[in-house]
Structures are given as structure tokens and as C-alpha cells.
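Before I ask anything, let me first share the structure, which is written out below as C-alpha cells.
Apart from one protein chain that is not included, each protein chain of the complex appears where it belongs.
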Amino acid sequence: MQTIDRYFEDYGLGEVRRSVGRTITEADIVLHAGQTGDFFPHHMDAEWTATQPFGQRIAHGTLILSVAVGMTAGDINPQSMSYGYDRIRFIEPVFIGDTITVEASIAEKADHPKRPLTHGYLHEKVTVTNQRGAVVLVLTHLYLVNRRP
Amino acid sequence: MQTIDRYFEDYGLGEVRRSVGRTITEADIVLHAGQTGDFFPHHMDAEWTATQPFGQRIAHGTLILSVAVGMTAGDINPQSMSYGYDRIRFIEPVFIGDTITVEASIAEKADHPKRPLTHGYLHEKVTVTNQRGAVVLVLTHLYLVNRRP
Amino acid sequence: MQTIDRYFEDYGLGEVRRSVGRTITEADIVLHAGQTGDFFPHHMDAEWTATQPFGQRIAHGTLILSVAVGMTAGDINPQSMSYGYDRIRFIEPVFIGDTITVEASIAEKADHPKRPLTHGYLHEKVTVTNQRGAVVLVLTHLYLVNRRP
Amino acid sequence: MQTIDRYFEDYGLGEVRRSVGRTITEADIVLHAGQTGDFFPHHMDAEWTATQPFGQRIAHGTLILSVAVGMTAGDINPQSMSYGYDRIRFIEPVFIGDTITVEASIAEKADHPKRPLTHGYLHEKVTVTNQRGAVVLVLTHLYLVNRRP
Amino acid sequence: MQTIDRYFEDYGLGEVRRSVGRTITEADIVLHAGQTGDFFPHHMDAEWTATQPFGQRIAHGTLILSVAVGMTAGDINPQSMSYGYDRIRFIEPVFIGDTITVEASIAEKADHPKRPLTHGYLHEKVTVTNQRGAVVLVLTHLYLVNRRP
Partner (left out) sequence: MQTIDRYFEDYGLGEVRRSVGRTITEADIVLHAGQTGDFFPHHMDAEWTATQPFGQRIAHGTLILSVAVGMTAGDINPQSMSYGYDRIRFIEPVFIGDTITVEASIAEKADHPKRPLTHGYLHEKVTVTNQRGAVVLVLTHLYLVNRRP
């Protein structure tokens, strides 16, 4: 983790970052239930889920979201501020033992409507894929970035 | 936590749920860094953040999001499936020791475009407020819900 | 989780609550050892326990007790105060991967000896069962409850 | 932690063990909520508890119970098996920052009714005290112990 | 855990302590990644490690080191102070499910160069072995110990 100043002008449309992989474990789910208080049987009950369509426990959506966003937190950029996400969609369930990788690409650059000379908006499309190549989660990460002074 | 069947017709527009409060602790942030791998100094370095505008460490956005969504996970409804979120916006930072409460209200009901007789979409507006009454996070939670057969 | 006032008069003898299931994981045992400092090989050493009668690691008694009591913590009742437990008995071991469910029934109602007009005692029998239908733990949860004013 | 064979005859009535101290932290409460799923505001909401009689968050009963029992798990005795607890009473609340110590004394020895030649029952009285000298929790820990062959 | 005063003179060269066993779990690795921020795929990615020479995830070196040193933390000796380690060598990888035991022997006793009448140095050789009898880690634990007054 290092600190690198990158300005709005420094980001190229379509620029892509790719993460290494991370296996989602039973421990991750237990810890996420513990952090959020969500002990729904979909995540915690191996017996009941064995009788359901997916046949097994599935990871919390917010777990995959949190881990995926964390996996894109690489360099620290003091010129950029994350302010939200758009269009988070859980496409496929993530099971215990699945390994996810994350790709983040600059999907949109837009001038700040009121401060176009000093700020711009970056939209980074985040795509989370499992070891079978299936997309499990997509979201758009929103940043407000300073222009080069 | 109990299992209660609620169908699309059973949800009233504007219907509101309110949570009890939960204090966001230093331990929550440490655990969330540990779960996500995001050890950015904004969350982890009390010395450096003391020199920054907010003057102290702030909670990860995904921590508040995960906890808030977890705080709305009340009854289990087998007729409803969460499939994503829209327009997540981090309005104010959450500091160590802040106490959040969550309000969730049915903001929109829509027919499923292809299966209007059997399914509908629910949009639940989730609003997270701190102990000073300031809104810190908003998001729209998206559900696909079965109609009464 | 919601707050609902229930008075001593509102509890019926024999009234029963049933939880959903929860699978006890290796992570739960590791976390419980970490919380309590009990790293006895009965819980932590797969090699040694393979040579013992049960043939595998077993969950800490206090883990199953804590989880089971937690699984009965549903609605918040400001009129009721938990003050202890009686006759906790570990009937069968719980193994990694076992799924427990909890049943809690009002087994006894008694007047408070000194304040019979304002308070009563509730004894809730808590029974923890595994996926094979075997009872693994029983205990009596003791509450002091306000009478309706 | 060492393994030492002690038989029923080796335990003296009134024999006492005393632990070192352990401070109960906010992190302990957060972790215990996470393990048990009990996020009651009594333990988690600093704002609301500030308006209540105790004026602050209190530790879960099962946390203090689990930690106290763990603090008495010293030597491993293959001749002894823990099978339950009697009369667990929460006498005083434990607050964040309180330091507890545990004393365990052999309060009762009894022959096994059906196998008096080979087994006996030990009742160990466990007393948990805070840094102000107040008793916060008592319980009786029940063991089935082999007689010397 | 008990407090016992042992002076420099009380330690015999070659004196040996042996621990019980502890199985290193997937949860331990997940928790250690979370504590240290080291999410290298060698520890976290089951898919990628399956393509590497070891064929599976391996425990962090600092995890095995920390657990092994913890397993030797038996009695508290107020006359002794740990001040460092020498020659830590990771000999073999530790995999999920491996069970380690620790042996610690007094390998060297030396007078304190400037205060030989009051202090001495103890070097304790720590050897960590897995269930197949292979040594996985060695280190020398360094103590400064008071002489008997």
C-alpha cells in the first residue's frame, strides 16, 4: 500500500485493474454474520440449505460486496474520494470454497456540474468473477476526483 | 428471527420499519479491515487522521452498509429475494463511537415486466442516521417478491 | 429485532418458541477458544481427538450454551430481566458441522415471594437439538418479569 | 497447559484455585455479539444505555460465563469430565473496562449413586469478582471424576 | 495459568517443556490475514495454490510463529522477561488441517555481561513439529532472567 497522487486527467477511460484471487471461506461467512448480525439460515444452516434450490449455504451479498471493494483498494490516492455505489447486482450466489477475482475498469468520466474546472466524477465498473468464470456481482464505484491544479 | 410468508400484495407503499441503535466501535472497524483487507489509514491510523479534515478515523463505507443492511434483516420471508442495491450514497462519515439507527420504507412497487401475474419488484429505501440526527448513508434495497398464488 | 412490552400475565404456561437452525462450524470453535482462552485439545486438536472415544473435535459447552441462548434472543421486552440459568446439562457432544435448533417453552410461572403484586418469575426451558434429533443441551433460563401495572 | 491425572480422591473439599485478572473490553462484547447473534441494545447501543439505569453498555451474561469458565480451564485432567452447571446467577452487571478474577473451590464431593466404587461427583463453586471486589457471577460447575483404580 | 517465581538458577540446561497439539484451521489463516493485512494468494487463494508446487494454501509464517510462541506461554514468571527471538526458520509449510506441537528446551544459559551477579540470559530453543513428525519451524526465544537475590 503506497500513496500516489493521481488526478482526474490521469485516469484513462477503459483503464483496467485486475486483482489476484481470494477464496471465500466458511470462516468469512461466520465472521460476516458476526459483524452484521445477519444469521439468516441461507448463510448459516447447512441442513436447511441442503433442501433448497442451491443445495448449500451462500455468502451474504454484503460480504462479497465488501471483500470485492476491499480487493480494489490498492494505492491510496489523496486526490480521490469514494462517495457511493450504483447498480449493485448479485448475479450468481457465491458458495463456500468459491474463489473470486475482481476487475475494475474506468467506465465513465464526467465533469463536475458546478465545479468543472477543479473536479470530475469517475465511475469505475467493478466485476466480480468466480473460478468457473461466472460473473457473481457487478457494481459501479463512484469517485469524486480533483483535477490537476 | 422467524419465518413469515409475505407476498407482494402484503407490502404497503410507505410502510416503515425502524431498528434499534447500534454503536460503531473501534473493534468493528478493526474487524472490517480484517475481513476486507482494506487497511487504508483513513480507517486505521489515528495519528495521520488527526491531521486531516475529519480529525479522526472514519468507518469503512462497506462496514456501515453491511451493518445497516444486517440491521434490517428481521423476519425471513421465503416469498422475497434480495437481488441488489441502487444509489448507495455515503453522506456523512461515521466515527468510532457513533450510534446508528436504520429506517427502511417501501418506496416503490412495480410489476415484473415479463411475469406481472406472479412477481413484483419492491424498492425499499434504507436511511441510516447517527445519534445527532444526521443521515450518514442512504441506499435502495431491491427485492423480487412473489405475488399471492 | 423489535421492542415489545410483555407482562408476566402475558406469558402462557407451555408457550413455545422455535428457532431456525444454525450449523456449528470449525470457525465458531476457533473463535470461542479465542474468546475464552480455552484451547483444550478436546476442541482444538484433530489428531488427538481422532484417537479418543468421540473420534473428533467437540464444541465447547459454553459455545453451544452461548449460541443457543443467543438464538432465543428475539424481541426485546423491557418488562423482563434475565437473571440466571438453572440445571444446564450437556447431554451429547456437538461436532463441527452439526446443525442445532433451539426450542424454548415457558415451564414455570411463580409469584415473586416478596413482591407478588408487581413481579413474577418465569422459567423458560431451553432445549437444543441437533440435526439427528438428539437433544444436546438443556437449561432453564430464569427471568424476573413485571406484572401489568 | 499440561495434562495431569487427578482422581476423585485427590480433590480436597474447600480446595481453591484463583485466576489472574482479565479486563472485559468493548472488543469482547462486539465479538460475543458476533458469535451469538445477540445484538440487544443493552450490549451494543451506547446512546440508549446512557438513558437507562446502568448508564452504559453491559456485557452479555453468556460472555462473562464463558470467559470465567475458560479462566478456570487450567490443567487437562483425563480423569474428569465436565457435564453441566447449576445455579448460574448474574449478580452485578459487568461494564466495559471492568476487570474480573475467578475463584473456584471444591464445594461438594458425592459418590456416584450407581457406580460408587468407580466414580464420584465434584461440585466446583465458581465466583467471579470485579476490580471493586463485588461478586458479579456465581455458578456451580459439575464434574464426573474417576476414582483411583 | 499461574504465577510462579523462577530464578535464573532454577532453569536447568536441557530442561524441556512439551505442549499439547493444536490443529491449524482455515479460520486461523483467515483471522491472521485479517490481523496482519497479508492477503497474499499463497494463503488465501485455493484455486491458484492448486496450480503451485505445494498444491494448496499454506499458513502465514507469522501465524505459526505466533501460535507456537503462545503455546509455550504457560506459567507467568515475574523474574523473567522475553526480549526477542533469534534464528527463526520456516522449514516446512503448514497446511490447513495440520496439527502442530511445540517443544521448548533451555539451550543456553549465559551471564549478563554487565550485571552478572543479578541477571542472566536464557536461550530457549523452540521446535514446532507437525503430525507427520516433520519440523516446520525452529526459533530461539531470548529471556533476561533475574538471579536469586
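Order as written gives the chain letters A, B, C, D and E; numbering starts at 1 within each chain.
We adopt the following convention: a residue touches a chain if its C-beta (ideal position, glycine included) is under 8 Å from a C-beta of that chain, and two chains touch if they have at least 3 such contacts.
As the structure is a computational prediction, the values presented were derived from the model and not from experiment.
By the touch rule given at the top, the unshown chain touches A, B, C, D, E in the complete complex. From the options B:Leu13, B:Ala46 or B:Ala110, the residue with contact to the unseen chain in the full assembly is B:Ala46. Where chain E meets the omitted chain, the residues involved are 1, 28, 31-32, 34-41, 60-63, 65-67, 69-71, 73, 76, 82-90. Mapped onto chain C, contacts with the missing chain fall at residues 31, 33-35, 37, 39.
Considering the complete assembly, chain A touches the hidden chain via residues 1-3, 19-20, 74, 76.
Simple rule for what comes next: only the chains that are shown with their structure count from here on.
Path length between chain A and chain D in the chain contact graph, taken as the least number of steps between touching chains: 1. Centroids built from CA atoms put chain E at 29 Å from chain D. Taking the mean of the C-alpha atoms as each chain's centre, chain A and chain B sit 16 Å apart. Multi-chain contact residues of chain C (touching two or more other chains): 1, 20, 25-28, 30-31, 34, 39, 41, 76.
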